[in-house]
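All protein chains but one are shown at their positions in the complex.
Our next item is chain A:
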């Protein structure tokens, strides 16, 4: 059981990191900090507005693939991969 407990702990750590980023780009940059960020421009976009309508979505896609890649490594490390 020890093995699967440390597997679960590492998984929770990955989830925590991912969800922090998830929160910061959407709720942080896109909503709470939108006004100061809007002072910065990204071409025609105000930066806060860009995060709310574009940037957060790109980050979400990256996050899921990163997490699923890390989890595949973790499955191997703890030898809990699926059979077949």
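We take it that a residue touches a chain if its C-beta (ideal position, glycine included) is under 8 Å from a C-beta of that chain, and two chains touch if they have at least 3 such contacts; residues count from 1.
Here is the rule we go by: contacts and distances are computed from a predicted model.
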Choices "LPS export ABC transporter periplasmic protein LptC", "Aromatic-ring-hydroxylating dioxygenase subunit beta", "Twin-arginine translocation pathway signal" or "Sodium:solute symporter" - which one is the UniProt name of the chain not shown: "Sodium:solute symporter"
Touching residues on chain A - with respect to the absent chain: 1, 4, 7-8, 11, 14-15, 18-19, 22, 26-27, 30-32, 34-35, 38, 42-46, 49-50, 52-54, 56-58, 60-61, 63-65, 67-68, 71-72, 75, 78-84
